[in-house]
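All protein chains of the complex are present and in place, except for one that has been dropped.
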Amino acid sequence: MRAYIARRLLLLVPTLIGLSILIFAVLQVFSPVERAALYIRDPKAAKNIGAIIRKYHLDAPLYVQYFTWLSEVLHGNLGWSKSVNMPVSEAIKTFLPATVELVAFSIPLTVIVGIYLGVISATHKDKALDHATRALAIAGWSLPSFWLGLVLISIFYGGLKIFPPGRLSTEHSIVVNSPGFIRYTGMNTIDALLNGNLEIFLDALQHLILPTITLTTINIALIVRIMRSGMLESLSKNYVLAARAKGLPEKVVINKHARRNALIPVITVSGLLTAGMLSGVVITETVFNYHGIGYWAANAATQLDIPAVLGFAIFTGLLFIFANLIVDLLYAYIDPRIRLE
Amino acid sequence: MGEILKVEDLKVRFYTYEGIVKALEGVNLDVLEGETLGIVGETGSGKTVTSLSILVLIPPPGRIEEGKILFRRGKEFLDFLRNTQVMYQIRGKEISMVFQEPNAALNPVYTVGDQVSEVLVLHRRKEFLKKTVEEIEEELERGTGFKKFLLRIEKKIYSGMLKEQLPLALRFLLKVPILNRLGKSRFNKEVRNEVVNILREMGIGDPERVVDMYPHELSGGMQQRVVIAMALACNPKLLIADEPTTSLDVTVQAQILDLIRELKEKFKSSIIYVTHDMGVIAELCDRVAVMYAGTICEVANVLELFKNPLHPYTKALLESIPKPGKELKAIRGTVPNLVDPPSGCRFHPRCDYNMPICSKEKPELREIKKGHYVACHLYKR
Amino acid sequence: MEAFLETVNLKKYYPVKGGVFKRKKADVKAVDGISINIKKGECFGLVGESGCGKTTFGKTIIRLLKPTFGHIYFKIPEKVRSDIKELEKNSNNSPELNRLYEEYDLGTFKGGRLKQLRRKMQIVYQNPSTSLNPRMLVKDIVAEPLIVQGIAKGREANEKVLGILSKVGLTEKHLYRYPHEFSGGQRQRIAIARALITNPEFVVLDEPTSSVDVSVRAQLLNLFQTLRKEFNLTYLFVSHDLSVVECISDRVAVMYLGKIVELAKTEELFKNPLHPYSQALFSAIPIPDPTVKKERIILKGDVPSPVNPPSGCRFHPRCKYATEVCGKREPQLEEIKDGHYIACHNWERI
Partner (left out) sequence: MSGKEASGGGGREAFLKELKFTVKRIRESPLSILGLAIITFFVLIAVLAPVIAPPKKADPYMIPRYGYTQEPKPPSPEHIFGTAQGQYDVFYGVIWGTRSAFRVGVIVIGITILIGVAIGSVSGYYGGIVDEAMMRITDIILAFPALILAMALVVAFGPGLNSVMQAFILIWWASYARVTRGEVLKIKQEDFVEAAKAIGCSDFRVITRHILPNIIFPVLIMGSLDIGSVVLVAAALSFLGLGAPLGYADWGQMISISRNWILGKAGNPFAYWHTFIIPGLFIFFFVMGWNLLGDAFRDILDPMMRRR
């Protein structure tokens, strides 16, 4: 097991270096002047652009540029995001809590419901329930997330006037930003509870419902499909037959013996789930005007705010790599054959 | 020494894309108490389907169309094919099964101990609860002060479980994974000791260590011993062994056959031994049923079968066993495709004594001599 | 009489990668020093349990795998063979010796010469359903060796294909079908046709009858016999099924954990095996005759791992007759009677 973890950690190094090279390569598409714009805080400083180019060695040979850029990044200086007028690293800190809140609701919902539906459709193979779940899964997988968001808003908010977009209704956001309200985590629902303000908590919850539904619908299809094929695979195996031969009730055979083996492919693919979640966040937050990190990135892209987009790309890359690491460790936990390699 | 199991005209069909496979076409079979009945046949003869049907384990797209499976309980015979409530009591307790691929029959993500104790907890729960309560009572006499107080609570829990009237809250609490391991730690220890004993009985060296190992860490022979341990944990009346040694090496097969012979005496259980190897039949079985393409063509005592086989297929099978120096006699043609099996007697296309009636009428299994049945038109009574 | 196919101390190791950097930690010593001599036209049986390295040996001898050590001589003239022995006595890498190795030792063959060799040496696999390309017609499967070796093309190739197919009991109507339309036995016949179409001299049969039914097995064994006579072939018949090997091979070698422990004429070996492992192996075969009640030698424990085999004689941890020397010195394969070889220190006392 230790060799397995050690190898996974060591594999991180080349991947991280590769990540930085890829981002750096994308950066090279721009001219030195544009790349200098990365580090300008306010328009007035644009005059001495020459000094900035020299300071950040933007015209030096490539590898020198790479190392200066890398050291800058490691010191947290990802450049200046003109779309929100603050340093990129600062922007990430301010916008991240909102996204974490949204994702914290969506991931468990996706995984739990996805696994449940996968198990049910596998155990009722080729019956009505199975076809219904598969059709639902395929529909979910084909739905354009931004369109789903718009339709939900137009029906609920437009038609029934409930579940408005954004993070909080205007009057509550005033209260939240007022000094009386202590921002512990930056996540409205939790902060509202910590400040004992049930009203804001319910309002925040109300704003979260539609974005969570959108985010879950896109990604649930992946889990249902993999879980269903995993279940079918393990149900056809001999150890399920042996479990039945022991006289175990069908419920135990399915939930204990078959399901645990079927979870292995689900875990290996849950790395994809994090990718699905991250892209989903960019779209969902834009549609619902939900000021999270995805909204900031999408906005930055439309305004060609290069440092912001690249900063976001680095952030998601890191998040994704560590998510994969956790997935690998989870994989080793559930499958003893890997654990005792 | 009456029968303990009677299978009456069992009919099984598989609904596949290629068409309906008529796997079993009216199989009649009975097993006497303490006897080892061999079922021999080539692939596709239906021997495995027969053994699976006895425990009603036919996986989809297969379905048991007709037939009765009668198991003797005391005096009268119960048909548990239709009565699932009885079936769940019989499976693993009175009839159990050993499979061909040992590592496929063990769940790779659970330890050996976990999978063997599963059967014990399921079928011998009361026995272990009683034993745990007795053990607590002993300790109670020796215990003092606070320890005594703890033991009394434990006694209350276990005797509550024993009489099945556990307060709702407690029963709910025991569902929580960590709590149930704590709450039932003594019971689990009791079960674990029994598992270790059974593994030792199966000839597994150092069972204390093996109990916590995973299937993939064991050799083929060891895995099969664990599967046999699972099957014999509740000393069943009937053990069904579906080619348990086919995937093992010759020397390991010898070890397992030796073990089965030993257990036959100790557990006094009757065995249905399914195989295609005539050598194993000769060594282990008292009576033999020969199957071909989903039908039983001959049943006889093992000495009788080898000395004077009646059915042409049995004769050909015995002659095709490679013996040095003797010209090999092969059976012409190939095993029939059971989507549209040959009419009448299913062996007629490959039979040397093929008569016109053979392709028209399906021969009945008739008793030609005491205990020697054959299904062939050559032997009209 | 010219030696047909000889191996000298042939070894084949597989690297075991482990640890953090997947460095080579140890070697699986699948084949660990085998020297045998196969005569022309003979059916040489090779028996042993799974994991003893018999298949690896079969694939190495026809250079499907590159040997780690040792030499393989195929139809080497008598004189050259004695020269090599001479040169090896004083130093084992003089330029002259290396030139001879380049010339005659199959282990060194590469590129074109290796391709030439393929015509003369072929293999038939155990599982008929995985040894034929599911996406190719039978016609193309059997004709491919001709096209690849540039022996024949188009019409002439088709005729040769038809010719060899009829020899293995298949007809023209089987030409335009995919492998999944055939039974196990028929698929094995197609594989045999593919192997024999370039009329090789030496064929490795790697457990060819293990995954077919008993009745079909007899048909295939008869087919191998007739083809051997007709094409004057030499077989290496690898199997774990002793009764099959007994009735088809002239001589049989018993393998254990990468080495040959006993080699003799078939009848001689099956009547009275001398090596303790052979005795246990033969006593383990179930006899298809209920009247015979046989006292059986039951081996204890499992086969040790080939990564670090026991010291000295590999069988000594499981051997009843093991003495002090068995644990230390590895016994060599010596000829104790004419044609009867054994690798055991105290075989006389058994």
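Going by the order they are written in, the chains are A, B and C; count residues from 1 in each one.
Convention: a contact is a pair of C-beta atoms (placed from the backbone, for glycine too) under 8 Å apart; a residue touches a chain by one contact, two chains touch by 3 or more.
It should be emphasised that the depicted structure is a prediction, and the values quoted were computed from it without experimental measurement.
Q: Based on the whole complex, identify which of A:I200, A:I267 or A:I306 touches the chain you can't see.
A: Of all options in A:I200, A:I267 or A:I306, contact with the hidden chain holds for A:I306.
Q: Which listed residue (C:G107, C:P145 or C:P290) would be found touching the missing chain in the intact complex?
A: If we include the chain that is not displayed, C:P145 is the one touching it.
Q: Just name the one of A:I5, A:I53 or A:L143 that touches the chain not displayed here.
A: From the options A:I5, A:I53 or A:L143, the contact with the absent chain belongs to A:L143.
Q: Considering the whole complex, which of C:K40, C:R81, C:R177 or C:K265 touches the chain not shown?
A: C:R177
Q: What does the interface between subunit A and the hidden chain look like in terms of residue numbers?
A: Here the touching residues of subunit A are 11, 14-15, 18-19, 21-23, 26-27, 29-30, 134, 138-139, 141-147, 150-151, 153-154, 157-159, 274-276, 278-279, 282-283, 286, 297-298, 301-302, 304, 306, 309-310, 312-313, 316-317, 320-321, 324.
Q: With the missing chain put back, which residues of subunit C would touch it? List them for me.
A: Interface with the chain not displayed, on the subunit C side: 62, 64, 114-115, 118-119, 122-123, 125, 127, 130-137, 139, 144-145, 148-149, 154-155, 158-159, 162, 172, 175-178, 180, 191, 194, 198.
In the analysis below, only the chains that are shown with their structure count from here on.
Q: Please state which pair of chains has more C-beta contact pairs than any other pair.
A: B-C
Q: From the centre of subunit A, which other chain's Cα mean sits the farthest off?
A: Max centre-to-centre separation from subunit A belongs to C.
Q: Counting only Cα atoms for the centres, state how far subunit A is from subunit B in Å.
A: Inter-chain centre distance comes to 50 Å.
Q: How far is the middle of subunit B from the middle of subunit C, if each middle is the mean of its Cα atoms, in Å?
A: 38
Q: Just the number, please: Cα centre separation of subunit A and subunit C in whole Å.
A: The answer is 56 Å.
Q: Which bits of subunit A are touching subunit B when the two form their complex?
A: Within the complex, subunit A contacts subunit B at residues 125, 236-239, 241-249, 257, 260-261, 264, 334-337, 340.
Q: Which residues of subunit B touch subunit A in their complex?
A: So the residues of subunit B touching subunit A come out as 52, 55, 57, 59-60, 88-93, 96-97, 99, 101, 104-110, 118-119, 122-123, 214, 216-217, 227, 230.
Q: Within the complex, which stretch of subunit C touches subunit B?
A: It is residues 49-50, 183, 185-186, 213-219, 221-222, 240, 242-244, 246-248, 266-267, 270, 280-281, 283-292, 296, 298-299, 301-303 of subunit C that touch subunit B.
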